[in-house]
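Please see the structure below; I have some questions.
Left out: one protein chain. Kept in place: all the others.
After this line comes subunit A, so read on.
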Amino acid sequence: MIRDTLAARAPAAVFAAIGPGRQADAERLFARRDMRRASTPRDASVLLVAGDIPAEASEALARVHDQIPPPRATVQWQGEDPDRIAARVAEALKDLRGTGTGEADRLPDEPPNEWKGIGPHGQGGKGMMGGTPYGRPMAMTGPDIRDGLQLDRYTARIGPFAPMLPPGLTLEVTLQGDVICDVSIDSPPFAQPADADAPDLCLARVLRLLGLDRAADRVLGGKRPGALWVRGAIPRGLGRIDGTDIRGRVAAWRKGEAAPLGPFDLPQLLTGAEWSEAMLILASLPPSALIRAARATEAA
């Protein structure tokens, strides 16, 4: 009883699948008090699909949908007023609490690949390592990019709806620990109009990665971030393009100025960085510059 009353007062935990042209609106929506952007589908009960998701990302969308614990609901957002969307999410949550059934899985619960009986233990790869049994990539030893010793390499594809990446961007990364030793772009970010480059949105993205969700909400509400050690927490020289690093770009956004960027090579910028540094670099690139760079890499 108390639990249900409290649960009804909780901000709606929503996992956002953001499509082309909807990034700015979606990010502003989550600065509201009654909405909370879940960092993983496991923490959400509503899937918010903002805009038209391109066909090539529809399977990924279905997978994200199935990762949300039942009871779950999907809300489509085609550009209505944020108040109406917040009301529709609240209504969907109320229905879920009332009926408790929600939507069924969209994909069959089966492995993406068949068992491939290669190698001495039948899993592919060499010895006890590597291969992709049932489509699950396993780690395989390879040279460490820092000291040349042999260390496990794990390759995974991340995106297009991973909350720490720009919407639409799918990266195939090879990790050793959390060091990126190889990265390629599977699909570039979805196209976004210039409103996604607004200084407050850019600053808020960096603040969220620094663990300052409330400061990010304050910035989007037009207030000062009210956070300590923002500049100092960003390593000096990280993500340097055209002579400005992340610190420089963040300083410009804090003054409400845009931070225009020339062309850059995205995979080169990310290779060799630790995962958290790479995510900071990506968050510090205005969407328009990032989309240009990703498309240039794809074309090359």
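Here, contacts are C-beta pairs under 8 Å (C-beta built on N, C-alpha and C of every residue); 3 or more make two chains touch, one makes a residue touch a chain; residues count from 1.
Everything below uses one rule, namely that contacts and distances are computed from a predicted model.
Visitor: Among "NADH dehydrogenase subunit H", "Multiple sugar transport system permease protein", "Butirosin biosynthesis protein H, N-terminal" or "Tetratricopeptide repeat-containing protein", find the name that the UniProt record gives to the complex chain excluded from display.
Guide: "NADH dehydrogenase subunit H"
Visitor: Where the complex has a chain not shown, which of A:18, A:201 or A:230 is the residue touching it?
Guide: Per the contact definition at the top, the residue touching the missing chain is A:230.
Visitor: Could you tell me which of A:54, A:70, A:142 or A:267 touches the chain that is not displayed?
Guide: A:70
Visitor: Among A:92, A:198, A:215 or A:270, choose the residue that contacts the chain missing from this document, as touch is defined above.
Guide: Once the missing chain is taken into account, the touching residue is A:215.
Visitor: Spell out, residue by residue, where the missing chain touches subunit A.
Guide: 2-4, 6-7, 9-11, 13, 36, 39-40, 42-43, 45, 67, 69-71, 97, 136, 154, 156, 162-164, 175, 177-178, 207-215, 226-230, 232-235, 238, 274-277, 279-280
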